[in-house]
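Please see the structure below; I have some questions.
A protein chain is absent from this complex, but the other protein chains hold their places.
Chain IDs A, B and C follow the sequence of writing; residue 1 opens each chain.
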Amino acid sequence: MTATATDLDVTAAPVPTAAPTSAKPSSYLTDGTTVRSWLLTTDHKRIALLYFVSVSFFLFLGGILALALRLEHLTPGPTIMSAYTYNRVFTLHGVIMVFLFLIPSIPATFGNFLLPIMIGAKDLAFPRINLLSWYIYLAGAALLIWAMINGGLDTGWTFYTPYSAHSPSAVVPAVLGVFIVGWSSILTGLNFIVSVHTLRARGLRLMKMPLFVWAIYSTSIIQVLATPVLGLSMVLVAIDAGLGWGIFDPSRGGDPVLFQHLFWFYSHPAVYIMILPAMGVVSEVIPTFARKVPYSYEAIAYSALGIAFTGFLTWGHHMFTAGISAVDAGAFGILSMMVAVFSAIKVFTWVATLYKGSISLTTPLAYVFVFLFLFVFGGMTGVAVASTSLDLHWHDTYFVVAHFHFIMVGGALTAFLAGLHYWFPKVTGRMYGERLGLVACVLVFAGFFVTFFPQFLLGNAGMPRRYYYYSPEHQPLHVISTIGALGLGAALLLILGYLGWALVYGEKAPDNPWGSRSYEWLTRSPPPTHNFDATPRFALGPYDYTRPDEDAHAHAEAPAQGHDHV
Amino acid sequence: MHTQRRRLKDTTMSEHPVHRSAADAVAIGPATSEPFDTLLHQAHAARLGMWVFLASELLLFGGFFALLTAYRFEHADGFREAVHANTKVLGSMNTLVLLTSSTCVAVAVHVFREGRRRLAGALVFTTVALGAVFLTLKMTEYGLHFHEGIFPGGHGEWFLHHDTPGLATFWTIYFVATGLHAMHVTVGMIFLGIVGRSVLNGRLPRAHAHRLELAAVYWHLVDVVWIFLWPLFYLA
Amino acid sequence: MPAWLVKLLFLPVEASSIAAEVDALHATIITVTMVSSLAVFAATGWMVLRFRRRAPNVTTPHIVAKRSHEAGIALALLFLFCAFWVVGFRQYLTIEQPPDDARTVFVTARQWMWKFSYADGRSAEDVLVVPRGAAIKLAMTSRDVIHAFYVPAFRIKQDVVPGRYTTAWFRAEKAGTYPILCAEYCGTDHSAMRGEVRVLEPVDYARWLDDPSRDRSGEQDLVSRGRDVAVRRACVTCHSVGAGTTTTGPSWAGLYDSYVELRGGTRVLADEAYLTRSMMDPNADIVSGYQPVMPTYAGTLDASETAALVEYIESLREPRDPGVALPKVRAVETSSDGGTP
Partner (left out) sequence: MRRLLLTAAALVALWGASFGLSYVELGRASLAVALIIAAFKAVLVVLVFMELLHEKTSVKLAAGSALLTVTIFVTLVAADVATRAPAPLDPPEPHPTHVSPGTGAPGW
């Protein structure tokens, strides 16, 4: 590579260190402390925190509902609620967790916070649209919650017609709420895509971006291209339920299976909206704590794009029993296997990255190991379900419930927790206690496994999902599952407790507590409002652990001066 | 080496006015929005943002294309019958109106870049007027349908005499899809109207031509969607 | 598959001709799943011990993946997954295509019961009786929303879609009684929508066929059961069942399949789904001219009572063509024996 005046500086010449910062440097947290300065902020970091507070609230709400469902299943008949209530509670749990927690969880919080920093930008390309997307999210969420309180919703989060067209519950406001939340997701994705293409710092090639950026970028593609179809199918359900025009009503020549095509065209890729950012977190945490260059940067980056692409080809595997043609079932079956290959490549690359590293088993890495185990387990059961004939037994049973909870809780939530611990010092400027962190991680793993592993067995035994009454012989497994869920809930509360404590009393975090090479650690903890005090020079790659810390840092720092014009 | 080539591609602009020369960019001055250094840079981001948004819009209508294709397989006879009953002449005139309007706005962008502000403004408002003509024709069509007794949801008298399976579905999708399209036309008209005003009164400097381009590109997408809806609903 | 493995996996008894094959694939893939996830766990665990950080600020080598290795692993996995798919899809095709000698039973699903109509014109609710060893083809449709016909012991599941027929078939290989479940969420009493398959030895089946009383199977037919429910639950104190009389609620006579005008001018078709909804959530659609005084019957009426009531209200429509109306069988179908046992 040639170094020119207008190009990336890769010369090894040491650069003068930035002037030592004053005793109490301003950060994005202290730069304006009024409520107004938060609610009208266009700073991506503050918006990320606004999102974080919102999604945590909905995680809590969805979690309470999940516990209520588990308690109901302590006995085969009525325990604490009626069938009528049960149907509303599981719908509410699904809708909140999918649309209000999982979809925005990592992209809108960590993605929002870190993506601009990781590409050396001052903010996202459209800061005001970024704030707008949070308000749209809130508006959609408010409408959804309003619908849930005024009339409830008993269609399941899948809104299958014709049931949703006939359901006596508040289908119309609920689906419009989902429609609105969808726009927030599209705008976030749009912002990320444009930022990656136009706001990378000088010399930061695409293939030098941190892998988390690749993951978020791939996620954004799905958000932009799949969400509008969800929007359309929600509008059509609202029309069928509210106006009775019957687009999917068989009595007027409609075909309810087509609704399922439209719905899953979004909702299957939506699974990758949840898991791809999680993979991005894993790709950051492993190199940092193993102090190791990823075994294959390209494999991880390209497989993220590959998953995003093949994600669009596989929705039909939700419909093997729905009455689609055998040809389509076959096509969707084999296309689904492609996703598994891309995911497996990632797992191999991550594990291989550990080889000959210098591994420090901290809380984030512990969560990543939990992720790896649960993700492989959950992913392989996905392969099992995609093997068409097996799906005929498992479809719509607890096996499927266990499978997607392994991916979404075992995968996405675990990675969310990994990211939460990993970036906690950067975001808050405080350190959390490592010992409690590891204890909580073990508890989360145990609680999760005890909750969901029995559900695989329930599915094998032929227990359908969304069942209020179940056969008494399934009771022992349900009781075990409920005990696990209580444990998982307690572990999450423990995390909430010690992180809240650390927020106030935790010791001050250094700028780069983990000795990472990734770019977000080049700035202060917490970062200043414009992310970097001086225009950073990304001279080394984000994973260069072949040099010692001092050497690496020398490359990263740049003199404080005005930024260059592109 | 590779790096350098990439950078060149990113910063050096082609001859086409979409990408002004780097020197021009400096003349244009600083960006008006925080994360960008130059206006040129900001304009590119805005254009990319609009295209990504249009990609999203295309998928929104993609849902209709999928539904129409599938239902055509299921109800071939019903769809043929419904297409024959549709107001073909009016619908086709509307296609011509939209094609003309697209031409107008494309020329408007072109002449605005050359500095012919008044002509550009006039063309933009011609486009808006053509949009209004489109909507008027569309409303006339709806009126004719209602008069015949064709209402969405398979309601109305017409369906008493026509009972081929698929007719209700065709008309419902027709009303929903063209209605959604008409909403996009309206949004496009508002967008063009706002930009057109600032073109006419000179408050949109040449350096900000990308704002006009954004409105124009959006208008073209509305046209492209209609180009496909037209044969599906009116021709065959 | 060996019985201990079936037990270990918590699977139901293998009662159909395809169950053993499907379970074999199941066991294979689950074994691969367990082994691979444990291998990843073990590998990470070993490396954490072997390569634990001994000193801060050490440098590590840059080990670059060989393209050939990456491609090799990817291809090997693709091959493995495709092998699963080939086996699974072949089984799927077998399960989807009924053999030529299959006997047809018509299945009508509705909230929340199953109705089985045999080709000789007789029918029964919630109980499907079949001989062991014979291929049975189910031609299924729904009267309201989507349901799914699921017999865990047979390893088959098929959605039952309104407005069209879907098919499933099975060959039961063990005599006994197996539960039928609805696997597609269909409303309040989804989990109570249960039936059973009685697989009889051929001798017993012949005896059952000749039993003149089997039409009723000792039970009332659905319409008269609905009438009883209407009286027992005091529906008829508010709803008249004859013409003319105005009472607290809308009359049931001629209600089914008519358009009902609601408050606010909306008109809805009184189909099965509407009737069920009106019992479960009466305030969802208030018929114009009536007060919202009806309490919800969700939790009061059980699944079969609801279905019987709907059937009864249907019977009060203007009479068109009385009798059991079996759907028209297309020409391709009539050439076979039509499923007459």
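By definition in this document, a residue touches a chain if its C-beta (ideal position, glycine included) is under 8 Å from a C-beta of that chain, and two chains touch if they have at least 3 such contacts.
Only a predicted model underlies this, so the values are computations on that prediction, with no experimental measurement involved.
**Student:** Looking beyond the chains shown, say which of A:73, A:122 or A:197 touches the absent one.
**Tutor:** Per the contact definition at the top, the residue touching the missing chain is A:197.
**Student:** So that we can see where the missing chain sits, which residues of chain B does it touch?
**Tutor:** Residues 9-10, 14, 16, 18-19, 44, 47-48, 51-52, 54-56, 58-59, 62-63, 65-66, 69-70, 72-74, 88, 92, 95-96, 99-100, 102-103, 105-107, 110-111, 149, 151-157, 159-160, 163, 165, 167-168, 213, 216-217, 220-221, 223-224, 227-228, 230-232, 234-236 of chain B touch the chain absent from view.
**Student:** Residues of chain A in contact with the chain that isn't shown?
**Tutor:** Where chain A meets the chain not shown: residues 193, 197-198, 221, 225-226, 229, 243-245, 250-253, 255, 257-258, 261, 265, 312-313, 315-316, 323-328, 331-332.
The rule is short, and it goes like this: only the chains that are shown with their structure count from here on.
**Student:** In graph terms, with chains as vertices and touches as edges, which category applies: line, ring, star, complete, or other?
**Tutor:** Topology of the interface graph: linear, an open chain of contacts.
**Student:** Going by the contact definition up top, give me the pair of chains with the most C-beta pairs touching.
**Tutor:** A-C
**Student:** When the centre of a chain is set as the mean of its C-alpha atoms, what distance in Å lies between chain A and chain C?
**Tutor:** Each chain's C-alpha centroid was found; their separation is 34 Å.
**Student:** If you average the Cα atoms of chain B and of chain C to get two centres, how far apart are those centres in Å?
**Tutor:** Whole-Å distance between the two chain centres: 45.
**Student:** Show the residues in chain C shared as contacts by 2 or more other chains, in ascending order.
**Tutor:** none
**Student:** Once bound in the complex, which stretches of chain A touch chain B?
**Tutor:** Contacts found on chain A: 1-2, 4, 6-8, 42, 116, 121-127, 186, 189-191, 193-195, 197-199, 203, 205, 224-229, 231-233, 235-236, 239, 243-247, 252-255, 258, 261-262, 265, 563-566.
**Student:** Can you name the residues of chain C that touch chain A in the complex?
**Tutor:** 9-12, 18, 21-22, 25-26, 29-30, 32-34, 36-37, 40-41, 43-45, 47-48, 51-65, 70, 73-74, 77-78, 81-82, 84-85, 87-96, 144-146, 148, 150, 152-153, 155-159, 161-164, 166, 179, 181-192, 266, 268-269, 271, 273-274, 276-277, 280-281, 283-285, 296, 298-299
**Student:** List the residues on chain A that touch chain C in their complex, please.
**Tutor:** Residues 82-84, 87, 154-156, 160, 162-163, 166-169, 244, 250-251, 254-257, 290-293, 295-296, 299, 320-323, 326, 329-330, 333-334, 337-338, 340-341, 344-345, 347-349, 351-352, 354-361, 369, 372-374, 376-377, 380-381, 383-384, 386-390, 392-393, 395-397, 457-458, 460-462, 464-471, 477, 515, 545-549.
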